[in-house]
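Missing here is one protein chain; the remaining ones are kept as they sit in the complex.
Order of writing sets the chain letters: A and B. Residues in each chain are counted from 1.
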Amino acid sequence: MEALAKTDFLAKDDLPEKPFVLWRPTAKTGLMSWLTTVDHKRIGFLYGISGLFFFIFGGIEALLIRIQLAVPNNTFLTSAQYSEMFTMHGTTMIFLVVMPIGAAFFNFIMPLQIGARDVAFPRLNAFSFWTFLVGAIIVNLGWFMKGGAPDAGWFGYAPLTTRTFSPTHAIDMWVMGLQLLGVASIAAALNFIVTIINLRAPGMTMMRLPVFTWMTLFTSFLIILSFPAITIALIEIMMDRLFGTNFFEVSNGGLPILWQHLFWIFGHPEVYILILPAMGIISEILPTFARKPLFGYPVVVFSGASIGFLGFGVWSHHMFTTGMGTTATAAFALMTMAIAVPTGVKIFNWIGTLWGGHLSMRTPMMFALGFLWMFMIGGLSGVMHAAAPADAQQHGSYFIVAHFHYVLIGGSLFALFAGIHYWFPLMFGRRVSEFWGKLAFWLVFVGFNVTFFPMHFLGLEGMPRRTFTYDANMGWNTGNFWSTVGAFILAIGVAVYFLTMIYTYFRGARTTRDPWDARTLEWSLPNPPPEYNFRVLPTVHARDDWWYEKRHTQEIAREAAEHARAEDAHGGIHMPFQSIYPFCASVGILIGAIGVAVVDPANPAQYPGFWGPKIAVTILGGAIMFVSVVLWSLEGNEGYHIHLNEDGSIKDDAGHAPAGH
Amino acid sequence: MSSTAAATLNHHHDPTTSTGIANKKLLMWAFLASDCMFFGCLISTHLIYRLHPPPGTPPAREVFSIELTSFSTFILLMSSLMMALAVNAIQKGNLKSLRWSLLTTIFFGCIFLGCQVYEFRNFVFEKHLTITNSILGTTFFTLTGTHGLHVLIGVIWLSGMLLYSFTGRLTEKDSIDVESMGLYWHFVDIVWIVIFTAVYLLEYI
Partner (left out) sequence: MRLFHTFTPLSQITRCAAVLAAVLPLSGCFWFDGPQSTFDPNGPVARHQMDVFYVTCWVALFIFVVVGSVLAYAMVKFRARGEGDLHAEPPEQGHGNPVVEMSLIGASVLALVVIAVPTLREIWYTYEVPVEEKANAYEVTATGYQWWFKFDYPAETAQTLDATAKAVGAPFSTANELVIPAGRPVHINLRTVDVIHSFWIPKLAGKVDMMPNRGNHLWVQADKPGYFWGQCAEFCGESHAVMRFRVIALGPREFNDWVNAQMAPAHRVAAAAAGAGAPKAQFAAYRTFSRNEAGFTEKFDRSPLDSWRAQQLPGKDEDPALIARGRELFSSKTCASCHTIRGDGYIGVVGPELTHVGARSTIAAGLLENNRDELHRWIHAPNEVKPGNTMWVKGYLANNIKLTLEDEDALVNYLESLK
């Protein structure tokens, strides 16, 4: 039973008295409990709520874009406002919506699926979230400032982003914000990797991992290996802007194409960072509602791995028009076609899962099936882009816009909606109305297609993306008009979806454990899951372990009783202490980032040389961060023990006794 | 596993994790994989610009002083040796030996940083290579400066650990903390070998 206890909680003999700064917060409710939380479920919830909050922003930006384009020669937005809208729409939806909602599921669901009580580094997990929030704030700060919001497109091609062509702080904030989002993502991904590899319950071999957990693992690897590329690109552009270096300074020999290479070496894996979690969610939902196991589990897992691997070799298909030369173009075209194979394999396996099943058409299943159809269209138009000569016409046109919205809305977002609906009863113990769920699905489905299907034709008709106006004689009027109509249907659908969720959160009908008759371990928990997750750490016997447990109840009960005794003898359930320092470190980062990105450089007459408010604010932020990190490491990773009553509630007397008495 | 350590903890197997690898060690390995990509991109940037020098770029050979850099490279390599000794010391619970090894590692790290500061000043003021006046300066200072920053972080971390060892709370059971710090330090060292080859030695072929 040694394997059940975590090292982090092993006793230290005779701990010395702790100084005041190393006092550990214990609040379980109120603001402090959220600022100091290290519970993966609470952090997942925070990620989810922030993602949905920014989803409103990104959605409004999208609607403003569509209003401007509803009719030719419209004057609803100025050109400058329009540039801010599409830049922030892209940046928001990718980094502040799809990624955090994905991270919400990683946090909330993944540890439950592998039978763990938390992630490997609970405080690092909190730090990831707070730093994500800081990055999101920095990116959006421009709305409240004179220089305006970032306006150079979500991939910010140099030299448009250099100081010569974008003199305001808008781009500084974009650069700094993305940098921090990168730090947050990498920190979170490292945590998930260690968690999945090291904190699996006994018997949970790698080939028994639920597919969503596998996809979390692949996504995490993609994050840690691809984000450094954009980190470097952002450092280079930031050095150019702050210190006048020459990375992208054309007159001194800088090569702007380097930005594109660095950006897309990150950017293409990023696409898979957005879609792999979605594929994982779908691979959970289809078997549940078809009431049979995933078809070809090893093949699905392996195709996920090959998508991730090949994803690092196709970045230049975003650059077919940059004049790379024939050989490079051909090589990347072939690689891009090759990546279609594992993607297709997944579709085949999902259909194979449905085949011969008993499909119960609940709302999550509707979204999942919608995903299948929409992702098929998005994937096939993706293959069309791989044909480089055809792509020369499609690149940078509305055809591309149509393609990636089919992948990102029809793919990622449909799956996230499916996931929210699917896991809602587990997370909050309440059941979402099927009627309103299905109504939302149909509105979203129809609205989405009416919005984006015409864009294929607009692109082939020669309409370039990122244009704030167009002439009436180009043949683009009908398509654009319908697209705008569709956008509003889509918006209504999304509103219905979330209003339903909000209503259900407060007023929805209570539900019992495992309402969908699901297959994976997270459904073995009462809902909502208690803070310690598993009363007894499970021993895994099969791939869909909860399905197995439901059919071998006596064996499992016997095992659980044994484990419970062993764990109790070991001191009870180990829980990590809460900590305020991850939050403090992120606050330091926020201040430092404001110093770097927002504060104006000093007037040399007033402050000689290097000194001035800019450096002062930056150093202040850095110092706060440094002190927080030091205290964070000094307070140590101890925890406390809890003992449970028969009904799963925590025995009061053992409340917060430090671990290792 | 050495036979003398039979009575002590097994430092290569952590029974509380699924794989037997300590969480912190796994975290550090994954982070280093990420850092590999980080330096890979920076070094690539330098090499790409080396292949496309704009007219008027000073020949790097005239700027570099290979003797000084070779010396500091050697010093950094030696610091890795001392780091390894430090890890060994804590695994045996030998705090005194740990402190001396850490101190030497810090000292060597500082010598390396000192050499780098001297080199930068020399390049800027004597050789007139600055971060803004040529693409060579831009990529050189950014790459080696970023590495220097990694060394600086390492030195601060080492110093923190050295101070902590005097609180009496650092014991044999915490050897994983020293060990993952060691992994970081060795990595920084190895990256320097690559930088030394790709930035300096390449100019002398």
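The definition used in the following text is that a contact is a pair of C-beta atoms (placed from the backbone, for glycine too) under 8 Å apart; a residue touches a chain by one contact, two chains touch by 3 or more.
Bear in mind that the values here come from a model prediction, so they are computed numbers and not experimental data.
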item	value
Contact set of the excluded chain (shown chains only)	A
Option from A:33, A:74 or A:168 whose C-beta touches the chain left out	A:74
Omitted-chain contact residue, chosen from A:290, A:407 or A:625	A:290
Omitted-chain contact residue, chosen from A:168, A:433 or A:511	A:433
Residue, one of A:137, A:257, A:305 or A:564, that touches the chain absent here	A:257
Which residue of A:474, A:499, A:561 or A:623 touches the chain not shown here	A:474
Among A:150, A:311 or A:352, residue touching the chain not depicted	A:352
Where the unshown chain meets chain A, residue by residue	72-75, 78-80, 83, 152-153, 157, 159-160, 164-165, 250, 253-257, 290-299, 321-323, 325-326, 329-330, 333-334, 337-338, 340-341, 344-345, 347-349, 351-352, 354-361, 369, 372-373, 376-377, 380-381, 383-384, 386-397, 433-435, 438, 442, 445-446, 449-450, 453-454, 457, 460-476, 478-479, 482
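Assume only the chains that are shown with their structure count from here on.
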item	value
CA centroid of chain A to CA centroid of chain B, Å	32
Chain B residues touching chain A - in the complex, by the definition given at the top	14-19, 21-23, 26-27, 30-31, 33-35, 37-38, 40-42, 45, 48-49, 52-55, 57, 131-132, 134-135, 137-139, 142, 146, 160, 164, 168-169, 171, 173, 176
Contacting residues of chain A [partner chain B, same complex]	2-8, 10, 12, 16, 120-121, 186, 190-191, 193-194, 197-200, 204, 224-229, 231-233, 235-236, 239, 243-247, 252-255, 258, 262, 265, 630, 633-634
